[in-house]
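My questions all concern the structure below.
Omission of a single protein chain aside, the complex is shown with its protein chains in their original locations.
Which chain is which? They are A and B, in the order written, and residues in each are numbered from 1.
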Amino acid sequence: MKITGTFIDEISHDIPHQNWGAEEWDRDFAHMKAIGIDTVILIRSGYRRFITYPSKYLQQEFGCYEPPVDLVKLYLEVADKHGMQFYFGLYDSGRYWDTGNMQHEIDANRYVIDEVWNQYGSYKSFKGWYLSMEISRKTKGAADAFRTLGLQCKQASNGLPTFISPWIDGKKAVMAASSTISKEDAVSLKEHEQEWSEIFSQLNGAVDAVAFQDGHIDYHELEDFFAVNKKMADTFGLQCWTNAESFDRDMPIKFLPIKFEKLRLKLEAARRAGYDKAITFEFSHFMSPQSAYLQAGHLYNRYREYIRTF
Amino acid sequence: MKITGTFIDEISHDIPHQNWGAEEWDRDFAHMKAIGIDTVILIRSGYRRFITYPSKYLQQEFGCYEPPVDLVKLYLEVADKHGMQFYFGLYDSGRYWDTGNMQHEIDANRYVIDEVWNQYGSYKSFKGWYLSMEISRKTKGAADAFRTLGLQCKQASNGLPTFISPWIDGKKAVMAASSTISKEDAVSLKEHEQEWSEIFSQLNGAVDAVAFQDGHIDYHELEDFFAVNKKMADTFGLQCWTNAESFDRDMPIKFLPIKFEKLRLKLEAARRAGYDKAITFEFSHFMSPQSAYLQAGHLYNRYREYIRTF
Partner (left out) sequence: MKITGTFIDEISHDIPHQNWGAEEWDRDFAHMKAIGIDTVILIRSGYRRFITYPSKYLQQEFGCYEPPVDLVKLYLEVADKHGMQFYFGLYDSGRYWDTGNMQHEIDANRYVIDEVWNQYGSYKSFKGWYLSMEISRKTKGAADAFRTLGLQCKQASNGLPTFISPWIDGKKAVMAASSTISKEDAVSLKEHEQEWSEIFSQLNGAVDAVAFQDGHIDYHELEDFFAVNKKMADTFGLQCWTNAESFDRDMPIKFLPIKFEKLRLKLEAARRAGYDKAITFEFSHFMSPQSAYLQAGHLYNRYREYIRTF
């Protein structure tokens, strides 16, 4: 199972920035392409007051800061140059995290989607939308929000595809700022299936693919959860992608690149489950030869050796 | 607002050492100078049993270890070579942190100041003193200690300037070893002004500048707090510097280099408030092209591009 897509983690929640300029991004897209990545996904276009493009709307309504560079423009230009697809990740106001209410995200993105499509929709590489709300099974109103936002994206853009990337509420589903790396009250396989089937049943026509994050369960649980995910995706007419996390959740430093063996276990489980596509969170910190984490360059080499054996 | 000074974080509380020798320090001062830094400030000359110069007094009285190299001599020589100013940071016995009593720091430094001036006062680059006690508004006896130590420094050295670098007790004022990155009970702007006005009113003639750390409040709070700081500094005859932290307080890894956009927001707020000088904590880990954190080299490049636009 080859990784053919990666998130771009600007604006970041919990991964320190690398402070790259245009030159480094251009070089990184070339590194991606060399191992078969054809899709880049902006993880979110903004988070609270930090934004990736100079949005008049977000600066006026949410007090966002004028960004020093237009990253959306930069990414689209570099994606155009390298013949890659760009997915735009919606704005995250942070208010859902504070209040549990998804309405803020719907309201904010109603404007963002139009603004972005007007400004950037003509780029050849603009190929889809990422509904960036990271949710789990307990997120109230998630299905409604996904449905509304997905339809808005499609309406604005002549039906470009949309996807979501939720997490499995497994034993490693702890906050990044927490001092622990696991918890006791993990979801059971049966609860997972029930609750996500209910959510997926409401997404018809609004969401095209689901890419569950693969890092919150133990490696020996991958097979069972992946089989259920594939079954649900098939039932509800979604493409089934895996979001193969390339950082290591098992270490006290949160987060550094994953051990190659672990990434391989996860990709092979996705292949065996018949998944449609693998994307990763994310290449530039955790797999890139020019990452500030030098382990990433070695992971790149190990991964390259691995895909040569296919 | 250009950064013209940097702390040197030896002895470090919470930033892992880079294990540099004379060659790396020489090269780093050159990197600093290339972006306009003319002042280096030894953050402290010792902390508990670890010291930067072979102090007979501290080895005898505080059981300090013989240091493998005389860093004070090294820094003064390199500062002389590059035509930079060196500020000496006082000794921190650690006892204040344990007991809440500042008297230990006053007693220890009474001897340290004389010892240091005798040994190193003739270096051309020895240009000032940093009263290294990091305090906040609730530190009992802080004003007294600053006053006493500031006067001692000046008496010993024919009136060389002194400065302090306290923190604002904002929402990000949590211990480095804490697993959290923010707290609930942040100081209000009004309390901040009342309490620091009271402290500053006692520093006349003993302290020349105050460089509040800029990282404990949120970015949208900078404007208000900086305005108050400048007003207080003016009222009490202090120079108003900003200590622009170049590490990121918003991430679970404590600490890696800051995102350039955040540093820029802080420097521009200081400029708008009419601050006199910007220093940073600190160049060698977080902004240097030769830092072990490669994000720092990229921050250096982004910062260099930024100051070219002035």
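Quick note on the criterion: a contact is a pair of C-beta atoms (placed from the backbone, for glycine too) under 8 Å apart; a residue touches a chain by one contact, two chains touch by 3 or more.
What you see is a predicted model; the values in this text were computed from it and never measured.
**Student:** Check each of A:4, A:139 or A:295 against the chain that is not shown and name the one that touches it.
**Tutor:** Of these options, the touching residue for the absent chain is A:295.
**Student:** Thinking of the whole complex, not just what is shown, which of A:99, A:155 or A:179 touches the missing chain?
**Tutor:** Residue touching the chain left out of view: A:179.
**Student:** On chain B, what residues meet the omitted chain?
**Tutor:** Considering the whole complex, chain B reaches the absent chain at 12, 14-21, 24, 49-50, 63, 65, 67-68, 176-179, 253-255, 291-292, 294.
**Student:** Given the full complex, what residues of chain A touch the hidden partner chain?
**Tutor:** Answer for chain A: residues 179-181, 219-220, 248, 251-253, 256-261, 264-265, 293-295, 298-299, 301-302, 305-306 touch the chain left out.
Please note the rule applied: only the chains that are shown with their structure count from here on.
**Student:** Could you work out the angle of the rotation that brings the CA atoms of chain A onto the matching CA atoms of chain B, rounded to the nearest 5 degrees?
**Tutor:** Angle of rotation between the two copies: 120 degrees.
**Student:** Using Cα averages as centroids, what's the distance between chain A and chain B in whole Å?
**Tutor:** One centre to the other, that is 39 Å.
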